[in-house]
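One structure coming up, written as structure tokens, with questions to follow.
Removed from the display is one protein chain of the complex; every other protein chain stays in position.
Here the chain labels run A and B in written order, and each chain numbers its own residues starting at 1.
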Amino acid sequence: MPLARIDVPHHTSRAVLEAISDTVYEAMLTVAGVPAHDKFQVISRHAPDELVYPSNGYLGVHYSANIVFIQVTWNAGRTTAVKRAFYRAVADGIHVATGMRTEDVIISLVDVQPENWSLGTGAMPYGPA
Amino acid sequence: MPLARIDVPHHTSRAVLEAISDTVYEAMLTVAGVPAHDKFQVISRHAPDELVYPSNGYLGVHYSANIVFIQVTWNAGRTTAVKRAFYRAVADGIHVATGMRTEDVIISLVDVQPENWSLGTGAMPYGPA
Partner (left out) sequence: MPLARIDVPHHTSRAVLEAISDTVYEAMLTVAGVPAHDKFQVISRHAPDELVYPSNGYLGVHYSANIVFIQVTWNAGRTTAVKRAFYRAVADGIHVATGMRTEDVIISLVDVQPENWSLGTGAMPYGPA
């Protein structure tokens, strides 16, 4: 059910991209209660002028041209504590797996209702019977 | 008002892409009460490693490299029955029009408020007067 949009610079290697993808999925499993195999992601590669971040930083955080944007649409109901743990797991996990700076990991969540998904065959897997 | 993001593999033919685009729009008209001509879509073509799905399937559904992701942002208020009918119309419609497997049609909905749109000229067409 989560759909993750992952936007990365063109220069991101295949290995790094795969590590980012896997880390986002693993963090969903381990801290956000997402079921195994629920891995749906749309990745886009971007030219340098297509990923825009504040050149002087924001809230004391400074960004680089390696920035990645991860926007997750998933079902509402997760607590603030779970969301906090998810951010930590994604940023730290990407750093450990790839060496990327945690500063360059931007995460945005969009909460939706369970009936808002069809994951193939035209069915509504999470809706009322 | 609905904005549909449609993400497809690079190998999707122009004819298939057009059929997907038209089917999504037609399903909005026929089952979801969307007005005629309200057809706004952002399509992106992707390399094979950019559309990620569970290789062992999920909830008994198995996916292929022909997978398409359709994420629709539209106004809140549609019933579960309407959403269910929309999924059916999109998945079956794409299958009939293109021969694609219904298993490869992923749909995600994001509900927003009527005042959340400007469809040209800087106006707010659905907001209060």
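Keep this in mind: a contact is a pair of C-beta atoms (placed from the backbone, for glycine too) under 8 Å apart; a residue touches a chain by one contact, two chains touch by 3 or more.
Not measured: the values here are computed from a predicted model.
K.L.:
Looking at A:35, A:54 or A:99, which makes contact with the chain not pictured?
P.N.:
That would be A:54, which touches the missing chain.
K.L.:
Residues of chain A in contact with the chain that isn't shown?
P.N.:
Within chain A, the residues touching the omitted chain are 7, 44, 46-47, 49-54, 56-59, 61, 63, 69, 71, 80, 83-84, 87-92, 102-111.
K.L.:
Name, in rising order, the residues on chain B that touch the hidden chain in the full complex.
P.N.:
Against the left-out chain, chain B lists 3, 14, 17-18, 21, 35, 37-45, 73, 110, 112-113, 115-125, 127-128.
Everything below uses one rule, namely that only the chains that are shown with their structure count from here on.
K.L.:
Any idea what the CA-fit rotation angle from chain A to chain B is, to the nearest 5 degrees?
P.N.:
Rotation angle, to the nearest 5: 120 degrees.
K.L.:
Take the average of all CA coordinates in chain A, do the same for chain B, and state the distance between these two points in whole angstrom.
P.N.:
Result: the chain centres lie 21 Å from each other.
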